[in-house]
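I have placed the structure first, in the form of structure tokens, so that the comments after it can refer back to it.
Shown here: the complex without one of its protein chains, the others still in place.
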Amino acid sequence: MNGRIVDLFREMQRIRIFEETVIRLFKASEFSGFLHTGIGQEAIAVGVCGSLQAEDWLTATHRSHGHLLARGVPMHLLLAEIYGKESGLCEGVAGHVHVADMTRRIVGGNGVLGQNQPIATGLALGLRLRRESAVVVSIFGDGTANEGAVHEAMNLAAIWELPVLFVCERNEFSELSPYTSQFKIKSVADRAAAYGFEGYSLEGTDVEAVGELVQRLTSKMRRGGGPALVELRVVRWHGHYEGDPQQYRDAALRPSADPLQLLTESHPELLGQEVRESILTHAREEMEAAIRFARQGSHLDPEALFARAADTGVPP
Amino acid sequence: MNGRIVDLFREMQRIRIFEETVIRLFKASEFSGFLHTGIGQEAIAVGVCGSLQAEDWLTATHRSHGHLLARGVPMHLLLAEIYGKESGLCEGVAGHVHVADMTRRIVGGNGVLGQNQPIATGLALGLRLRRESAVVVSIFGDGTANEGAVHEAMNLAAIWELPVLFVCERNEFSELSPYTSQFKIKSVADRAAAYGFEGYSLEGTDVEAVGELVQRLTSKMRRGGGPALVELRVVRWHGHYEGDPQQYRDAALRPSADPLQLLTESHPELLGQEVRESILTHAREEMEAAIRFARQGSHLDPEALFARAADTGVPP
Amino acid sequence: MSTSSSLVPGTVLKKYRVAIRDALAEEMTRDANVLLMGQDIGISNGLFRLTEGLYERFGPERVRDTPISETATVGAAIGLAMLGFRPVVEIAFSDLMLTCFDTIVNQLAKLRWMFGSQCPPLPVVIRALTGAGLGVGSHHSQSLEALFAHMPGLNVLTPATSADAAGLLKGAIRSSTPTIFLEHKMLLRDSSPVTPGEVRQPGEAFLTRTGTDLTLVGYAYTAKLALQSAVELAAKGIAAEVIDLRSISPLDTDTVTTSVLKTGRLLVIQEAYKPFGVGAEVIARLAAKNLGHLKAPMDRLAVPFMPIPASKALEQFYLPSVSKVTQRAVQMMAA
Partner (left out) sequence: MSTSSSLVPGTVLKKYRVAIRDALAEEMTRDANVLLMGQDIGISNGLFRLTEGLYERFGPERVRDTPISETATVGAAIGLAMLGFRPVVEIAFSDLMLTCFDTIVNQLAKLRWMFGSQCPPLPVVIRALTGAGLGVGSHHSQSLEALFAHMPGLNVLTPATSADAAGLLKGAIRSSTPTIFLEHKMLLRDSSPVTPGEVRQPGEAFLTRTGTDLTLVGYAYTAKLALQSAVELAAKGIAAEVIDLRSISPLDTDTVTTSVLKTGRLLVIQEAYKPFGVGAEVIARLAAKNLGHLKAPMDRLAVPFMPIPASKALEQFYLPSVSKVTQRAVQMMAA
């Protein structure tokens, strides 16, 4: 149990370091494209993904670094993908927004919001048909909840009683617009009743509470239960993308509390300065090694794209 | 008020005669295509459409004869469209499934389920921008409620507080499948809370009750109120399409009560035999004239399709 | 498409509709990972009875009714495929595939390519009814093969005979490439010979009639029209060679090239909208080759560039027909 608190802290610290570092590297133009980070949302990634079993499946978002890292992806493989290198998780072909690691049962981000939720229901159906007790966790942002695909997926999961935990990462923004411009309801969790399952809303900064709820809900599913929806509330720290001027942002809406600090405050005895410094040092070391790895790698030989196409059945 | 009861009966009778007759004509191969009728669902059509004002808008369904007739469309124009004649509402080009009468502010059926609900929100937004007090009624079947488009439209109506009355014509079937195979929730009206407006569920056989509810809800909207959802419950009398063998149909699920008979029973004094027979005779006369009209008309000159294309901006 | 009773030994005469149903049953028997999903395909046998008897035979887990949620259905099929299943989705009208178009062309078609070999093949087959002729109007009659064939990552098949319906469907279910399988409404009741168990591969056009004067290219219903027109043309002394493309992606233009090198004339017949369609692609591929002097410009016969009218009379005016093909062929001969 005590080890667990330290683990939670360690995983959040890894994500924090990773996000801080990619922001720095992005500003230094080490890689191109967009960059969405989940800095400040580490308790969601770790609380949710840290509660899963190896055989469970995860669908992540366009803001997925935390989800992937918390699910056990090593920093260097993720960073190499962001750099577009052959040594990356998808050989640099998918890139930051779509990065996946199916060896760890992570379907990954999706460039088209809402499209991962139907896929999650299919995974869950497959697990049930195979009589496996694994579950599927499908994360999406608050703004994404208004895509038609999400609605269809939730109803499908409900009527087929599929083991999907829908996790809404509510960070109060949909790209450059506030939650209140997208919803009339107080909580996205209110959507669950529209399909006939349960919805929960929780602070997304308390990693322990998040983990406990996810544990409780997924263990019901492992015993044959149907879907559930959890809204996890934070307030986005940075812009939608790094570099976002955020002139739309209401100054009154303060970034949510630091989940690392909250955990430290609840467990001062376990997370003393020495422990935290050692964790930080390790995270920095993993990060430094990841940067060396990503920089050093080369791009996929472009000709290999054709082999990939043939291999994946893309007709000529 | 007494006149109103007779009017309600008359409108339902018109629809009943129309549906009975088109079924007979269809069996006699007088026209081709599919045929979906709303026989037995007359109280919904009349209760809803009879409560609207001329300046209101309606979006109907693929089962829309009743909706159109109750909104004042003469039988002959509708029948001629079903016959594919130039004298039909859309000159035979749209056909039974898609028939519209925009002169009466009826956007019509839609071949693609769910696609009318977003259009309804746009109409409602336009009315509000023009500072008009008219409302939009958007009817859809129970099965259609699980289309993503419906979800997106309901949320849009909610956040923009648009005067859309969503009417779910719940007839217990989605094509060839029962309600219970499509929903885990007891009532489609439960969906309203997911967007932040009110949902109501009512027997769809009591034309007076339907009319009163629609009156009440639309008059709130005329004064600036936002959307609402009404589920109107019936049990489909016939197959999904005429000729449907319905082997899927649970015999225990009896067709819902006859709305004409129910109204007669509640108002024996107003709807005596003589009154009813006179109404029936008039309905039959309108029907007979409509058949003559539809048969007599010719098809649009095919070359006129090109003019229509040019006129409607379809580039060559 | 022949209804001749002199069957080649080892073949059986089957309706196109039944050939599809039987192919599904055979693949489900052969491979427990094959399962069907779609609206009303279970106890109701599907709107066009294309899954008749399969629910009784394979049960509700493998013949699964879906709600009216095409996006969720196709998305779920992708998830199932990621776990090793081979889902076959039925969409009763190909027009309705446009409600889940992103799921098909941005997700199903691309995900494996994007993720690489860590992602298993996604052998989803989407079967949909295509084509006009029933008088059911603009939203239930379109021929949309070009939309799917423009996008990488999908095979797009358009069988015209029972043998192709069965053989190509079996091939599609076993293939590692996702497939759009378009079944033409007006062919459902046509009977033609099928070799039981035969599996056919995509990407091979089929020479259905030899001739020397001009090449008629069709697919799905227009393959039938072309063949019927060739009979009319023969009576006029014109020997038309007829090719059934069968597969729109991959597209076999070698067979067409060989034929056009011989005949010097090409007419591609399609029920789809003309611009950016199958005829355009076939002709552009041939134009890029050094075919030398042709006897007439290569051309296309398609529908007018407008939606499909519901009225039966207007629909007939709108659609290609045997006589329209014959007339155009005669014009090409005269040119």
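By written order: A, B and C. Residues from 1 in each chain.
In this text, a contact is a pair of C-beta atoms (placed from the backbone, for glycine too) under 8 Å apart; a residue touches a chain by one contact, two chains touch by 3 or more.
Note that the structure is a prediction, hence the values are computed from the model and not measured.
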- Query: Which shown chains does the chain we cannot see touch?
  - Reply: A, B, C
- Of the residues listed, A:I17, A:I39, A:L77 or A:L113, which one is in contact with the missing chain? A:L113
- Contact with the hidden chain, among A:G66, A:G126 or A:G143, goes to A:G143
- Query: Which of B:G38, B:G66, B:G111 or B:G141 sits in contact with the chain that's absent?
  - Reply: B:G111
- Which listed residue, B:H65, B:H98 or B:H299, touches the chain dropped from view? B:H98
- If the missing chain were put back, which residues of chain B would it touch? 89-91, 93-94, 98, 100-103, 107-108, 110-112, 115, 117-127, 129-130, 148-149, 152-153, 155-156, 159, 308-309, 311-316
- Message: If the hidden chain were put back, which residues of chain A would touch it?
- Response: 31-34, 84-85, 92-98, 110-115, 143-144, 146-149, 174-177, 181-183, 247-248, 299-300, 302, 305-306, 308-309, 314-316
- Task: In the full complex, which bits of chain C touch the chain not displayed? Write them out.
- Result: 95-96, 98-99, 101-102, 105-106, 109-110, 113-114, 137-139, 146-147, 149-153, 249, 251, 272-273, 275-281, 283-284, 286-291, 293, 297-300, 305-307
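Convention: only the chains that are shown with their structure count from here on.
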- Message: What's the farthest chain from chain C if centres are computed as the mean of the Cα atoms?
- Response: A
- In whole angstrom, what separates the CA-based centres of chain B and chain C? 36
- Of all residues in chain B, the ones touching two or more other chains: 146-149, 181-183
- For chain C, jot down the residues that touch at least 2 other chains. 67, 69, 71-72
